[in-house]
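Here is subunit A:
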Amino acid sequence: MFEHVLSVIIFLPIIAGLLLLASPASRVIARFTGLAVSLSTLVLSLDLYMGFKGTGLLECVENIPWIESLGISYGLGVDGISLFILMAGSVLLPLVYFVFGTKEKGYYANLLIVQGAMAGAVCATDMVLFYIFWEVMLLPVFFMLGLYGGPRRLPATLKITLYTIAGSLLMLAAIVYLGVSYHAQFNEWSFAMDKMAQLNLTGQVAAVAFFGFMIAFAIKIPLFPFHTWLPDAYTEAPTAATFVLSAVMAKIGVYGVIRFVVPVFDLEFARFAILLAYAGVIGMMYCGFAAIAQKDFKRMLAFSSASHMGVIALGVFCMNIQALTGSIYQIVAHATSTGVLFLFAGILEERTNTRTIDDLGGIAAKAPVFALYFAIAMLASVGLPGTSGFIGEFMIVLGAIKFNTAIGVLAGTTLIIGVCYMLWMFQRVFFEKTSSRAENFKELTLVEGLVFLPVILLIIVMGIYPHPFLSKITPSTALQFAQPASVVAQVPASNVQYLGLTIEQK
Partner candidate 1 sequence: MEQSVNYLGLIPLFPLMGAVLIGLLHVFTCKRTALPEKVYGILACIGPVLSFVLALKVFVALKALAPEARFLTHKAFTWFSVGDLHINMGFLADPLSCLMLLFVTFIGSLIHIYSIGYMGGDKNYGKFFAYMNLFLGSMLVLVLGDGPVVMFVGWEGVGLCSYLLISFYSEDRSNVLAGNKAFIVNRVGDLGFVLGMSFLFWGIGGNGFDYLSLKANVQHLEPAIALTVCLLLFVGATGKSAQIPLYVWLPDAMAGPTPVSALIHAATMVTAGVYMVARFSFLYAGVELAGTIVAWVGILTALLAAIFGMFQDDIKKVLAYSTVSQLGYMFAGVGVAAYSAGIFHVFTHAFFKALLFLGAGSVIYALHHEQNIWKMGGLKNKMPKTYITMVIGALALAGCPPFAGFFSKDEILYSALATGHFGIWAVGVLVAGMTAYYTFRMIFVVFHGEPRDQHAYEHASEAPNVMTVPLIILAVGALFAGFLNLPGIFGGDQIVSHWLAPSLSEQHPHGNLFVEILAIGASVVAFAIGIKIAYGKFGQGAPEPSFSGFADFAYHKFYVDELYDRIIVQPYKAIGSSIWKVIEPNVTDAPVKGVTRLYMVLGTAFKVFQVGYVRIYALYMVLGLSIMSLLLSQSLN
Partner candidate 2 sequence: MMHCYLYLSIILFCLGIVGVVARRNVFTVFMSIELMLNAANLAFVTFARVHESMDGHVLAMMVMAVAAAEAALALAVVILLHKHKGKLDTNVFSLLKG
Partner candidate 3 sequence: MFADGLFIMFAVLAVLGAVGLVLFRHPMNGAMSFVVTLISLAGLYALLSAKLIFALQLIVYAGAIMSLIVFIIMFLNIQPDDLPKEETKLLYVLGGGILVVPIGLFLVKIVKSLPEHSTAIMGGNFGGVKEVGLLLFRDWLIPFEIVSLLLLVSLVGAVILAGKRGTTK
């Protein structure tokens, strides 16, 4: 692990992607460049992971003054929270190049750019830098969706782009507000994240800024009721874009909440946590219910993803260490399970030319390996113990019970809701009689089988032996609760009672 490893992880794919766009490379060259770059990023990330000490503080810090008059710096760093989102992106994205080998040059180039931008957003420790990466992240998705998406891609593209940009602008305003308040309180300019935590924010304006951040992140997550862009975008997007959106980008929304909202707006967060938690739970149930009504398996997975994101977001809002850690663990688990499910859905779509559940059937008999992989990813997605999905879900429910009994009980219903639509879909697609479309379904090729194998194994390993992962997460999540004593002291007692707040004191 060398000094500027984070910068390399971020900019290697971005530069490679831009070069690809500028050059007249053929599809094959584009694909192999993408593969090579993403694999080298993977190697670097693994190196980073191995060298990660798990102290809970930021590691691999880079800090170069950028716009000094405003105190904006090029600041990077990872801690136990961001590391895993970074890893999820690095580990999962190379899969796409293996699985989808015949796409346009722009497809691969955009994929590279989005990978770099997401890494940047996750590593940035300066709010302005974060905002820049946050916006850059959206552009490749816009192009991929608009250029290579399904037949009804244009409305979906417009909706996701405008919707998220609207949120981002609110966030920008809130960032500027924070910077100005920092200047007012400490008489120097800074947008560094760790300094923002010292801010003493009160009153209406702080609440408005809080919602500026929250809405931006809620749209990205997407948290109920800001999820309406999701079904169309996930369904119409090319598989790789859906994969990126669900597996990593949505998580950066949650990450943003943990990293920016919780430390800076601790008071507002404590005040509104119950509201947000209800939004998470209702979103989980709402999307879960909607999933059962879908005829298109990609759309069903989209709703399932939204449903799970509700649970993950809930974990953040519960304000205790179990739920928060569970949430981060679930982020990784969900990235591996649902992300892979989306890839499988893409394979299904490519090989059968349909997305309608009722058109399929009996694939398990035709492609046992594919069915096995799909089943494992699906079981992880429904949170079966022994797979990665259980640990996080269990901890979130556990934490939610502590936070608020009603929310905890409602959160638990994810166990039932998730399994209903998943099994229903699995039954229609993989069991029953082989349908005409599935008649010639090809089994995964050897390469595909081998490429998916590590992820499938990861799902199982993460379920059976999560301790090594958790031991890197917990120091950072524990730090998040290092200062809630002040929160407890400052929230009026009546308020605490009224909202039913219980803040972890550890």
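How these were chosen: all candidates are chains of the complex that A comes from, given by their letters.
Definition applied: a residue touches a chain if its C-beta (ideal position, glycine included) is under 8 Å from a C-beta of that chain, and two chains touch if they have at least 3 such contacts; residues count from 1.
Computed from a predicted structure; not experimentally measured.
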Complex member touching subunit A, one of 1, 2 or 3: 1
Of subunit A, residues touching candidate 1 in the complex: 159, 163, 224-225, 227-229, 231, 286, 289-294, 320-322, 325-326, 362, 364-365, 368-369, 372, 379, 384-386, 390-391, 394-395, 397-398, 401-402, 408-409, 412-413, 415-416, 419-420, 423-424, 427, 430-433, 443, 464-467, 470-471, 474, 477-478, 504, 506
